[in-house]
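A protein chain is absent from this complex, but the other protein chains hold their places.
In order of appearance the chains are A and B, and numbering begins at 1 in each one.
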Amino acid sequence: MKRFLFEHIINTDFFYQFRRSPRVIFASFLILLIILSAVFAPLLTPHRPFDPGTLELMDARKPPFFQEEGSTTYPLGTDDQGRDVLAIIMYGSRISLIVGFGSVLLAMAIGISVGLLSGYTGGWIDSLFMRLADIQLTFPSILIALLIDSIARILFTGSAQDEVAILILILAIGISTWPQYARMTRSGAMVEKGKDYIAAARIIKANPRKIMFRHILPNIMGPNLVLATLGLAGAVIVEATLSFLGIGIPPTTPSLGTLIRIGNDYLFSGEWWITIFPAVALVILVLSINLLGDWLRDVLNPKLQ
Amino acid sequence: MLEVWELRKYFDHSQGWLRRAFSRQPKKMVKAVDGVSFAIDHGRTLGLVGESGCGKTTIARMIAGLYKPTSGDIIFSSDAEDSQDSCRIQMIFQDPYSSMNPRWRIRDIVAEPIRESNERTDKQALKNRVSELLLQVGLSPDDADKYPHQFSGGQRQRISIARALSVNPDLLVCDEPTSALDVSVQAQILNLLKEIQRNYNLTCLFISHNLAVVHHVSDQVGVMYLGKLCEITDNNTLFHKAKHPYTRMLLEAIPDLETNELDSNRLTGDIPDPLHPPAGCVFHPRCPEADSRCKTEIPGLRLIGNTLVACHHPIQDRN
Partner (left out) sequence: MFSTQNCNNKDLLRVEHLRIEYPTRKGVLVPVDDISFSVREGEILAIVGESGAGKSMSGMAIINLLEPPGTIARGSVVLDGRRIDNLPKPALQKVRGREIGVIFQDPLTSLNPLSTIGKQLVQTITTHTDMTALQARNRAVELLEEVGITGAESQFDSYPHEFSGGMRQRVVIALALCANPKLIIADEPTTALDVSIQAQILSLLKTLCREYQTAIILITHDMGVVRKMADRVAVMYAGRIVEIGSVETIIQEAKHPYTAGLMRCIPNISSSVEQLHYIGGSMPRLHEIPTGCAFHPRCSMMTARCREERPELISLEETHKAACLLFDKGRKDA
């Protein structure tokens, strides 16, 4: 049964396109690598960088292994507290990815629901939601994320802030990006609404919610998945920006952005590896996601088939 | 079985209310259906023909419950015990490609009406019913697990028919069911529809722009033009002794296989813009028999022989 499923997937058009594009295979490989190393970080790292007990302050500020004074125990060097840079990149990407996925899922949940309701119902509900979306779209998403973040900080003070930082960021980025999903879903819903199978469902007096979620939703997921992939990259960048500015993830459980910020202070004293390697990791992550997203968009575009 | 009385459907094509307030323009309405009345007897088929803009599709959708009439009545009486059941009317659509959800399996597509009308149906019974229906329309029970894109246009229409039959409807509305199909497949589907109608004793409303097809399936035929019913009578009379000038000219304009003369066509001009229909009889600008009365007075349906015709000067052949 499983083998059958595997063969079935391999034989689809989708997989065929996948096989044909070397850059996509490469990009997917990179993403997979990053995700796996993030998920299994505790198992892969010889040290646990955020457990003060395992840190050796003596090993602080060691350069990467290919430079003098470096060693392969800490292949990419260490930071000011003796933490292995490679290990903190793995842990950091964990946080970045959690925030990324979380915010995309939240934005999709809000955006798709609004889009379906708006596109299918039409009328004043549609106008209302679309004006809300328009208003929100006039602000850059970073500013909106900033706004929500600041409000949350007022509500939570002190150490509580650190604990809920991830949630706050997911909320902030998620809320700032729902309009694009709403718009995409809405236009798809309006197209599907006019098709005869929806008319057939209306004739048998199917419940509108059922029509929206069981009939229309499966047919508009394609473009939304493309948006989601590119949105993931965007979310990671926004989170990195906010963290870099100091208002994102705190240094206790840093994300890649936070790491870049921390490392920034040591840039001019010569310990370049503390900031550069996390930055490179961020670039690779976002680039691979974007490549995948671009390819996905081309493949799912019915006009090009 | 089905009675339609002074049915009207107006669509609002005016500009937004704000703009209208400034430019002081009245509302622009398209009178898609403007006062149509007819009746279909139990177990019979009424064919509605007409060209684009005549309103036949709008009527079909009103009867199926997709549009709400602007005014007029649709009276539907059935012998069934529970007239509460909403699935007494089913519809077959023109486009075999958009009439089924491409992401659903055939099983779910055909069973959807059953699921909607009955809260509790066990899986096995449903499965059997679907198999039974697929066999009836000339497909195989194995097709239930497939997706729509694996079927041809004709096969998809069969699936649509199976879906429509799943709840034993009393009235079947067919909106150009074979217009998108090839001739040889069309013949198969028309035969199937006729057979189904006979077996289930269905009442049928058949919409088409193709007169030959309507001639083949209908007992009664109605001709529409720009929202109004011009003529309605039984099949034979319409095709051999039509009384309305439009019907006659339409019959002449059809390229048939008998003659190759093109000059016999007397129908000139274009169909008028539905936003600005002609005054009086809507057909008068293209009618060779039109006179001053036709330009001002809207003709009502009159009974001549066994034909209801809306014309001030209906063509009457001597016997």
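To be clear about the criterion, a contact is a pair of C-beta atoms (placed from the backbone, for glycine too) under 8 Å apart; a residue touches a chain by one contact, two chains touch by 3 or more.
Keep in mind that this is a model prediction, so the values were computed, not measured.
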item	value
Touch partners, limited to displayed chains, of the chain removed from view	B
Touching the absent chain when the full complex is considered, from B:Ala39, B:Leu66 or B:Ile271	B:Ile271
Contact partner of the left-out chain, one of B:Val173, B:Leu190 or B:Ile207	B:Leu190
Contact residue for the chain not shown (choose from B:Asp41, B:Asp182 or B:Asp291)	B:Asp182
Residue in contact with the excluded chain [from B:His42, B:Arg88, B:His215 or B:Lys241]	B:His215
In chain B, positions touching the absent partner	51-52, 152, 154-155, 182-188, 190-191, 194, 209, 211-213, 215-216, 239, 249-251, 253-263, 265, 267-268, 270-271
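Note that in this section only the chains that are shown with their structure count from here on.
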item	value
Inter-centroid spacing, chain B versus chain A (mean Cα positions, whole Å)	51
Residue ranges of chain A touching chain B (in the complex, touch as defined)	195-197, 199-206, 215, 218-219
For the chain B and chain A complex, residues of the former touching the latter	61, 64-66, 86-87, 89-91, 93-95, 98-104, 109, 112-113, 116-117, 160, 163, 167
